[in-house]
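One protein chain is absent from this view; the other protein chains keep their places.
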Amino acid sequence: MNAPDSMIDVTRLEQALAQFARDRDWDQFHSPRNLVMALTGEVGELNELFQWLPEAAAWDVARSPDTAQAVRDELADVLMYLVRLASVLKVDLSQAVTDKLAKNAEKYPADLVRGSSKKQGG
Amino acid sequence: MNAPDSMIDVTRLEQALAQFARDRDWDQFHSPRNLVMALTGEVGELNELFQWLPEAAAWDVARSPDTAQAVRDELADVLMYLVRLASVLKVDLSQAVTDKLAKNAEKYPADLVRGSSKKQGG
Amino acid sequence: MNAPDSMIDVTRLEQALAQFARDRDWDQFHSPRNLVMALTGEVGELNELFQWLPEAAAWDVARSPDTAQAVRDELADVLMYLVRLASVLKVDLSQAVTDKLAKNAEKYPADLVRGSSKKQGG
Partner (left out) sequence: MNAPDSMIDVTRLEQALAQFARDRDWDQFHSPRNLVMALTGEVGELNELFQWLPEAAAWDVARSPDTAQAVRDELADVLMYLVRLASVLKVDLSQAVTDKLAKNAEKYPADLVRGSSKKQGG
């Protein structure tokens, strides 16, 4: 259950991934840098799903029979390596997100940046 | 609150990000391909934190005063663009992760792949 | 000088980068995995230049005063880390490109794949 002020709850996924690695003796491969590279590889696969798509078609990628399963799988893969990476680094991802949202709210006041992509992070 | 069989709950973050974009009239920029590129940019920044680190030092990146805040911020940025991307694509990230975990469990039976990185996804 | 059948000549850049690293005692940092991560970081920065741009505006990125220098710098950074990576791996990049072009020509016969992005690599 989310704590009242918690933005996310990924505890069960974190535990499932730790168990999955332990069962396969894969902890030895899950060093921080290995996981950063694995995360990068999955983000690369996500890019490959979108690279030749017209802007309009990209909105339908999760509904189109050709790509619906692949895009769900790639989004899941990215999330799983991200949660695993935070886990081995002992970063509380929920707290990190809460803090970053507060920082962003201060950095990009709505009335100053409205409608401008230049004011947006990147 | 997580449903009993739900691996993650990112509902509140999803809502907070939608509100954040709405308040700034940024929905116009949050097309799927734009968000894939923004996600990629953040993963690039994560790589930059690790690129010159010896393997051993990488374990301490979230504790070292030089890098602790930066790594938390980058992990949060990656998560936020990922959740926002799933949101505009109308993908249920929790269901996608549950399905992918089941698929991985079938693809990598513990007794067949134990201790082998070659048997691991990528 | 390019050999008659050589697609690229990056010899001078390769030598300049090796000298640059040697002069700064940076060879110790230029391991293959470090260079892959550094290359990834630069590709991330390239993505950041394009992430909020409409398709039409992206064609002008190297002419627009706001972005012209940045895009040239990022393309150069990507190329430099790529050449450096090939160099430490002792891969002849020119031969690798020639071979890959031949493989692609065989894999994608012009009369079978004309006008179809699905037939394209990725």
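Going in written order, the chains are labelled A, B and C, and every chain counts its residues from 1.
Everything below uses one rule, namely that a residue touches a chain if its C-beta (ideal position, glycine included) is under 8 Å from a C-beta of that chain, and two chains touch if they have at least 3 such contacts.
Please read all numbers here as calculations on a predicted model, not as lab measurements.
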(request) Identify the residue among A:7, A:21, A:38 or A:79 that touches the chain left out of the display. (result) A:38
(message) Counting contacts across the full complex, list the positions on chain B that touch the omitted chain.
(response) 33, 36-37, 40, 48, 51-52, 55, 117-118, 120, 122
(request) Identify the residues of chain C touching the omitted chain, counting contacts across the whole complex. (result) 1-2, 6-10, 12-13, 16, 20, 23-26, 28-29, 31-33, 36, 38-41, 43, 46-47, 50, 53, 55, 58-59, 61-63, 71-73, 75-80, 82-83, 85-86, 88-91, 93, 95-97, 99-101, 103-105, 108, 110, 113-115, 117, 120-122
(message) For chain A, which positions touch the chain that isn't shown here?
(response) 29, 34, 37-38, 40-45, 47-48, 50-52
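Basically, only the chains that are shown with their structure count from here on.
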(request) For chain A and chain C, let me know how many angstrom lie between their CA-based centres, rounded off. (result) 26
(request) Would you mind listing the residues of chain B that make contact with two or more other chains? (result) 29, 38, 40-41, 43, 47, 50
